[in-house]
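Take a look at the following structure, please.
Now for subunit A:
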Amino acid sequence: MKTVYTHPKYLKKVPFHYCPGCGHSVIHRLIAELIDEMNIHDRVLGIPPCGCSVFAYNYLDIDMTEAAHGRGAAVATGMKRAFPEAIVFSYQGDGDLAAIGTAETIHAANRGENITVISVNNAVYGMTGGQMAPTTLLDQWTTTTPYGRDAKTAGHPVKMCELVAVLDGSVYVERTAVDSPANIRKAKKAIQKGFQVQMDNLGFSLVEVLSPCPVNWKMTPVESWEWIEKEMEKVFPLGIIKDTTGKKDAD
Partner candidate 1 sequence: MKGYIKIDGELCKGCQVCLTFCPKSSLSISDKVNASGYSPALFKEDGECTGCAICAVVCPEVAIEVYRG
Partner candidate 2 sequence: MGRSLAQAAMEEGKSATYLPSYGVEVRGGTCNCTVAVSDEEIASPIASSPEYVVVMNQPSLVKFQNQIESGGLLFVNSSLVDSQISRGDIDVVRVPASSMAEELGNPKSVNMVMMGAFIKKTNLVSISTLIDGLASALKNKEDLVEINKKALLAGYGLF
């Protein structure tokens, strides 16, 4: 008898508070698996965002500190500069990253801070009840775009990966999704690469993960996973946006 899959070592054994079908817990799990597999538990430091996954520290069994909304990249900068041996990642939602924290994110990337930003994009403000996010799609319904997002009044979805990729300080930028087993595996590999880039002192890495929010999207979990593939990926194309590390994946 061989165990193919079991509970990751650094994920606390408590039920998640997330809604059914939510992508956050999947991403938490990937991070927990990687911390074990990459043997970095001794020196990994995490920063959860504001929003639903602010409670990431209730699940990930690692040293973590809260940061004010949007300031993850700045806090990570301070931590990494004062303790360069650490592996520092911030886990940030789309509002965190692309609205209130745009400046912090862009400038941390531009300075080439040796940190990893994991950005969870679900095109909506989840915890506050489904308001428009910077990444909300055009015509998408939210509680603050009740007639659908109109570019004339509410602007366009912000593409952080592409924005960050044009900066000379960023070295590795990839967009992935929680919408299928294959893409979940790719997301894990992308986060792994992000950590590796940091361990090799190469500079700033950003991994964006498109993630379902069935409750605020008013969909069933399965529908929400499908919606990512059908709608979100048209606006937010998956794949490596930038890789100047000069290193190819092992496989």
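Candidate selection criterion: all candidates are chains of the complex that A comes from, given by their letters.
Quick notes on this structure:
Just so it is clear, a contact is a pair of C-beta atoms (placed from the backbone, for glycine too) under 8 Å apart; a residue touches a chain by one contact, two chains touch by 3 or more; residues count from 1.
These numbers come from a predicted model, not from an experiment.
Chain contacts in this complex place subunit A in touch with candidate 1, from the set 1 or 2. For subunit A in complex with candidate 1, the residues that touch the partner chain are 1-8, 11, 15-16, 18-26, 29, 180-181, 184-185, 214, 220-222, 225.
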